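Complex shown without one protein chain; remaining protein chains in place.
Lettered A and B in written order, each chain numbered from 1.
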Amino acid sequence: MLKITTAPHLQTSQDIRGIMRDVLIALLPAAAAGVLVFGINALVVVLTSVAACAAVEYAANRWWFKKGNTVTDLSALVTGMLLGFNLPSSMPLWMILIGAFAAIVPAKLCYGGLGKNIFNPALVGRVFLFISFPVQMTHWPIPQFMHIFNFDAQTAATPLNILKHLKQGSQAVLPSISDMFLGNTGGCIGEVSVLALLFGFGWLLWRRIISWRIPIFYVGTVFAVTGVLWLITGDIRYHPVIHVFSGGLMLGAIFMATDYATSPMTMRGQLIFAVGCGILTAVIRLCGTYPEGVSFAILIMNAFVPLIDKFVEPRYYGQRR
Amino acid sequence: MDDTVLLSILVLGGIAAVSAIVLFWTSRRFAVTEDLKILQIDSVLPQGNCGGCSYAGCHEFARACAAVEESGFAALNCPVGGQTVMDKIAEIRGFAKIEKKPTVAVLRCNGTCQNAPLKVQYEGISSCRIAARISSGQTGCPTGCLRLGDCVKNCRFGALSINPETNIPTVDYDKCTACGACVRTCPRGLFELRFRAPDKQMLYVACRNTQKGAVARKNCKAACIACLKCTKLNPEIKVENNLSYIPDTISAAACGAELQAACPTGAIVYKGAQKA
Partner (left out) sequence: MSKIKTFPIGGIHPDKHKITTDSPVVFAGLPEVVTIPVKQHIGAPAKILVKPGDKVKVGTLIADADGIVSSDVHSSVSGEVVKVEAVEGGVGYVEDMITVKVEGDEFEPSIDRSPNISREIPFSADQIVAKIREGGIVGMGGAGYPTPVKTTVPEGKKIDTLILNGIECEPFLTADDRLMTEKSEQLVIGAKLLNKALGIQNAIIAVDENKPQAIAALEAVTKTYVGVNVQVCATKYPQGGEKQLITAITGREVPSGRLPADAGCLVQNVGTVFAIYEMVMKNKPLFERIVTVSGDACLHPANYLVRIGTPVSWLIEQAGGLTPETSQVVLGGPMMGTAAFNINAPITKLTSGVLLLSDNLVARRPEAECIRCGKCVAACPMGLQPYLIGWLMHDHRIDELKNTHVLDCIECGCCAYTCPAHIPLLDYCKLSKMELRKKN
């Protein structure tokens, strides 16, 4: 018997699961870098987070929301991976469970699951932990490149911390730019190596998972805002290269701000969103009490996405003569 | 300390006073004066907003009822509320009561999966309108039921359901309010609102195929082939364009069983009195 369907008779071979698999692959270089820099602890933290997110999604869907199993679309694994990336490697494992719960249940499933959430689940989990356990969340193990089995309890400040507490006019003791680029600095597991994150970015672009707009405009805005201030004042606290290479900016711009569900649909909307994220990040970093502002900036802009989608329309064909 | 208390009282009191003035002004400025009759009529309507009266919701119908002259009153009908509601409205307006015939929707297609087997398989969005656009349907009958349930989705009273045994919709006459949503929805126009006698019997031709008998029968065993047998039993039945039509003035109780037995294809459907 012949089949009849409506046109188009062809469909893309890409599906949600495939997209999520590609994102996971794109995250692998950063994971490897994190393990190289922070040792086996980092691996344990990331794996715990991934497992916890998957388990929470499965359990909540099964016994609470009474929905089908959605773990197979792999989005919970991406959330888990990103949450793990946003934690220091010394994080106690039971706290990660709490973070995973906050990321999956209130931030994602309560809204109706993948695609309907307003806020990036991984960031909600991170901010929840950050506010609940500020001491553990700002306890940065010292980077020890290639000493994977070294369980040293020593801590080091992140570059942004150093900048934040820098007195006017005094000399900064900062890691070198190349160390920051490669990842040999203090910080969260996934955010330290800019190089590894750029590898992931390249993969996502090549696989046509994301467009270049949000990451480039986000990072570009931070670079521009800090750059202008640096040119005016000459103060190292505003050095644009340090700001771009340090903290969670690259991780946030490439993997969190580009999250499909929580970013605008149209090209123009994406530009507004990215520039807004950039300005907020710079403002929080330079004027706020926290040294880092990427998570808050993205979450605040997430809240504006429905508005942007409503009012920013694409350019319809036929408007120009 | 005293200053603080006084200041708070003054500030809050001032806000309250300003708000009160603004509220007073807006309630005057934007006050809506409406005919009391509209509210009265609205209160007796079913408030289903089904659109069966062809107005956009119950309130619009109430306005129409309040505005109409006695001569035009007969044209208005709330099919859901039926006789009781229209009587109440007549009372409110002081008009004479008008007798309305109770009607229900019937599906004029008997293309069940037994009568009309699938010729091709449709895949895609479950919408009769889309399916009707790309083909004559899975059975090949260009006037037959498409079985995708647009009518079921549009019925607000739960009177329609796809029968899993036949794959075509069935009407629950007791739930049907004759609002006409299915009549407007079906892309093939297969639904008809027909008189339902108090004995609850129904008699109609469940086919709208106007093709020649042999062509129609290729797609569906239950198609009307215009054999004229029914017209011989009852001359009120008309056959036009290769299709028989039984007007609802013919009593189902009187000749339903006879007509059903006479129809060689089973296009005539007779539903007998329900056993109480």
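The definition used in the following text is that a contact is a pair of C-beta atoms (placed from the backbone, for glycine too) under 8 Å apart; a residue touches a chain by one contact, two chains touch by 3 or more.
Quick caveat, the model's predicted, so the values are computed rather than measured.
Mapped onto chain A, the footprint of the missing chain covers residues 2-12, 14-16, 18-19, 73, 113-116, 211, 260-261, 263-267, 270, 313-321. Touching the omitted chain from chain B are residues 119-120, 123-125, 127, 129-130, 133-137, 140, 142, 211, 215.
The rule is short, and it goes like this: only the chains that are shown with their structure count from here on.
Chain B contributes residues 118-125, 130, 133-135, 138 to its touches with chain A in the complex.
Considering their complex, residues 1-7 of chain A touch chain B.
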